[in-house]
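Note that one protein chain is taken out, while the other chains of the complex remain in position.
The block that comes next holds subunit A.
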Amino acid sequence: MTDNRRDLLLFAGLGVLFAIIFYTQGTAYSLRVTVEALCYAMIAFGLSLQWGTAGLFNVGIMGFIAAGAFASLFVTFPVNQAFWDSEGPAMLGDVLVKVAIGAAAVFAASRSGKIGLPKPLVTFLTLVTLAVAYLVVSASLDPTARYIEREAGFVGGLGLPVYFGWAAAGIVAGAIAWVVGKICLGLRSDYLAIATLGIAQIIKTFLKNADWLTRGTQTVSPLPWPVPGAAEVGFTAARASYLVLTAVMLVIVYMLLQRVYHAPWGRMMRAIRDNEDAASAMGKDVTKRRLEIFVFGCVLMGIGGATLIHFNTIFDPNGFVDLNHTFLIWVMVILGGPGNNRGAIFGALLVYVIWTMSEPVTLVIFDYIRTIGRDMFGWQAPADLNSRALAMRVFVIGLTITMVLRFAPKGVIPERLSRKA
């Protein structure tokens, strides 16, 4: 029970912090910070599940957020009639058919060992099929992309309700995670780290350059809101209702996660994390279970990313950066306490508030440094001091990660291991 009291105290402290922010920064701004913090908490749940419960190292969170955000954009954005009236859909359908045939051919080639072909030949066949399929698809995608960009700007959306978009966000992020996990989870965890890092960069590059699909750097806005917008019920009420929505989603996910954590499935996951060999000796399929939890975690990241992007109503591929969307979440989870869902929420809310506040604070501090340096030493500050000042925040994030790992590896709200079975 002392544990619960401690948690309660910590969350009460957090409540006081938010009350201070609401009091000093105004309601509209504070509501924004709170909603974003809750979205981050959803993403942090995903990471806490992967890292805390299963020990999987994902440094490509940004990629899953971006993929989820795009999926949601595609499903919910109003229909672009110019695209549907043009030749675009037919051409795109042609490309999709080629993708499907190519995928089927590659799959068949990779399974051709079943009919008795020797392994080197199978590998060779698969690689050749893959190369041919890639060339065919990219050759037919190129003119299609150019045509769509010329005739219709971009593909547009499907115009479905936002909730469908969020579901799609989870599905797409989960599907990507399944592919990555399928390849890397049987190997050592470092490989997963490298692969997720790579996939995140590639997803971002794709979203940035595929103008026909995402409008690229021209950005897409406004994304629809699932709740009445500012124009209908006013600024504060709109943001407040979005806040309620995210809070409800967060509570539901929290309760599900708690159930899962204490269920046999969660216990098995922790067993695999703590002693992989013992768990596999007990007959647990380690790789398969890891794949499950990896996909599940990424689904949460995708949904969290979609809620975040819809709140800000703008989809900007350049807005996804490793620092804000990967490492910040790592700080939230390891500071809050990996493997403990309360820790994830606590870490997310606290770190996000500190993070948003740190920007003006850093600028003020460096402004002082500039003034003092000029008055006392005649120092001419470089013109880009402000952007340099913000680099300080990168340093602080890195320092926090290394310090927490060394001095408080269990976080503020550590995982509680129950003694009884």
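The working rule: a residue touches a chain if its C-beta (ideal position, glycine included) is under 8 Å from a C-beta of that chain, and two chains touch if they have at least 3 such contacts; residues count from 1.
The rule is short, and it goes like this: contacts and distances are computed from a predicted model.
S.K.: Out of "Cytochrome b N-terminal domain-containing protein", "Phenol hydroxylase P2 protein", "Branched-chain amino acid ABC transporter permease" or "YtkA-like domain-containing protein", which one is the UniProt protein name for the chain not included here?
M.R.: "Branched-chain amino acid ABC transporter permease"
S.K.: Just to verify: which one of A:Pro89, A:Gly113, A:Gly153 or A:Gly198 makes contact with the chain not shown?
M.R.: A:Gly198
S.K.: Quick one: which of A:Ala12, A:Val79 or A:Ile183 touches the chain that's been left out?
M.R.: Of the candidates A:Ala12, A:Val79 or A:Ile183, A:Ile183 is in touch with the missing chain.
S.K.: Decide which residue listed in A:Val79, A:Ala278 or A:Leu405 touches the omitted chain of the complex.
M.R.: Only one listed residue reaches the unshown chain, and that is A:Leu405.
S.K.: What is the set of subunit A residues that contact the non-displayed chain in the whole complex?
M.R.: 55, 57, 59, 123, 127, 135, 183-184, 187-191, 193-195, 197-199, 201-202, 205-206, 208-209, 322-323, 327, 330, 334, 382, 384, 387-389, 391-402, 405-406, 409
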